[in-house]
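For this depiction, one protein chain was excluded, whereas all remaining protein chains were kept in their positions.
For reference, chains read A and B in written order, and residue numbers begin at 1 within each chain.
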Amino acid sequence: MPARAPTAILLFLGALILLAAVPLVLSGWILFLLTVAGAKALAVLGVVLLLRGKLLTFGHALYYAVGAYAAGMAVKYFGVREALLLLALALLAGVAMSAFLGLLVARYRAVYFALLNLAFSMVLYGMLLKLYSITGGTDGLGIPEPTLAGFELGGSSLRLAMYELTVVLTAVLVYLTYRFFASPTGYTLRAIRDNEVRVEYMGVSVWRAVYVSYVIAGGLAAVSGCLIALSVGHITPDLSFWSQSGEFVFVAILGGTGSMLAPVIGSVLFEFVRNYAFELSPYTWQMTLGIILLLIIFFLPGGVWSLTALVVRRGSR
Amino acid sequence: MSALLETVGLTRFFGSVRAAEDLNMRVDQGEVVGIIGSNGSGKTTFLNLATGYLKPERGSILLGGRDTTALPPRAITRLGVARSFQIPQLYLGMTVLETVLLSLAARAGRIGVWAPLKRSDRSEEGLQVLAQFGLAAHAGRLVGELPEGSRKLLDIALAVALRPRLLLMDEPTAGVSTEDKFEVMDTLVGVISGSGITTIFVEHDMDVVLRYSRRVLVFDQGLVIAQGEPAAVLADPEVRRAVLGHV
Partner (left out) sequence: MRLLLVVALDGLTYASWLFLVSAGLTFTYGVLRVLNLAHGNLYALGAYLGATLVLRYAATGYTPALAYGLLFVAAVVVGLVVGPLIERVFLRRVYSRDEEVQLLLTFSISLILEDVVKLTWGVNPVFAEMPYSYLGRVRLGGINYAWYPFLLTAIALAVGGLLWLVVTRTRLGKVLASVIADREVSLTLGINVPRVYTWAFAAGAVLAALGGALTAPMFSLAPGVGAEVLVTSFAVIAIGGLGSIGGAALGSLIVGLARSAAVYFFPELDLFAIYLIMALVLLFRPQGLFGEIEVRRI
């Protein structure tokens, strides 16, 4: 978006600074909630990216779990404790997995795409459960407090550091994804949503655009999983379960698919609402989610993001 | 004159419906050829076959002497063939300019993952293409909001933007009102004629074929029943009966 670039960048940086300054005002539990929200937003971003190509996946938790367990394995078997290194390893693992599975999955669409991804994620779930000696089965794995850039932190300073790290990482990855989306391949993805046949008749490879998007989405979710592993300190096979994938889809729709920032908004909203609503009434929690989703489908199909777009009057696509 | 597109024994059935049978034709470089026939005569199927969207049961398709029968649309497009559609095939969620820019990027092979599609220098080129077709005013509009006639033009513009050596158009004036028909075709021909692009257009409308093609092929039930100079061919009562249903 050439003409608006300076304003957009300023806004973005401004928001970033604000977010980074949050710990000055809030602390403890809320900070942790924001950290988790920001981390999960990356997995949701992956789902949103694919949705822009009309690809709905019900198995994205696969990469989320891959990232988390890559970190877990590195900690358990190689004694790695440096957060940045763990994140890099998680990203590598996620991209390797999505690069491989993407070869199989990229030619599918619609219901088949959703089901195949679901199947893969449940296969991983089963494996994580059964390979008890390696993964700890249902007990899961503990992730000890990591070092950050070599610094040995603990307690509240670690929580603060994890928060800032999440903010920075999320901002960087959102920006990178935005750049991808504005590139010709990103536009090809959008075109695929509307008319695959035309794309082929332009001499452009539909498969390649889907594949690249899938790999990126996988990488994003893996980083997400690793951040969660580091923030929460414990991982279980549930990370790969279909309901986790469902949650990502829900948040994607809640936030909206109109912007790469929407997942962040949706994720923050979701974590807070979940945290307080669930305490209020555990028996109506899912129903509440269902009703919210219905309301969005019928009255706010662009998600919460479409509200902010009204306010800010951004016309960019 | 070398043949740019040639089919030999092209055959395709849909169940018992004969869409093409032992179809032999050729179009030489630089020609402007019209294909005419009634509904169901196999015109669109011919384009689908020639561009690899459908596979023939028998026969072969040669592009510039090269056998392209087994190739998919993407490969054939990359060999220099572009096609427009009877019902415009567009990206309704994008703007007109974005659509053209994507076409231009495709032609240049610039489908990367980092550099933005909408760079200022590229936009210039895109606007030029749109201007040729009188669509520059719509540049920022969503394709989905375009009026019918403009969509048709855009559909064709996207094909032309690929600067193909062979341009295939499926009923370029379909859905266009009688007054606008010739205007649309004049615009098209204006853009194409300078560039020496070989053109084949499938048409329903005899007037359009008469006026704009140098040679015409008449299709009827999957066979080429006549070909030659438009005025003579279209005066033939057999041809008229096949195409119009009456003499």
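One rule holds in what follows: a contact is a pair of C-beta atoms (placed from the backbone, for glycine too) under 8 Å apart; a residue touches a chain by one contact, two chains touch by 3 or more.
In this text, all values refer to a predicted model and were calculated from it rather than measured experimentally.
Asker: Taking the entire complex into account, which one of B:41, B:89 or B:150 touches the absent chain?
Answerer: Within the whole complex, the residue contacting the unshown chain is B:89.
Asker: Out of A:19, A:34 or A:51, which residue would touch the omitted chain in the full complex?
Answerer: Reading the full complex, the residue touching the unseen chain is A:51.
Asker: Of the residues listed, A:141, A:249 or A:262, which one is in contact with the missing chain?
Answerer: Per the contact definition at the top, the residue touching the missing chain is A:249.
Asker: Tell me, which residues in subunit A touch the chain that this view leaves out?
Answerer: Subunit A touches the missing chain through residues 51, 54, 56, 104, 108, 110-112, 114-116, 118-120, 122-127, 129-130, 197, 242-243, 246, 249-250, 253, 283-287, 289-291, 293-294, 297-298, 301.
Rule of thumb we're sticking to: only the chains that are shown with their structure count from here on.
Asker: Help me check something: in the complex, which residues belonging to subunit A touch subunit B?
Answerer: 1-2, 179-180, 182-188, 190-191, 193-195, 197-198, 200-205, 208-209, 212, 317
Asker: Looking at the complex, which residues from subunit B come into contact with subunit A?
Answerer: 51, 53, 72-74, 77-78, 82-83, 89-95, 98-99, 101-103, 105-107, 110-120, 158-159, 162
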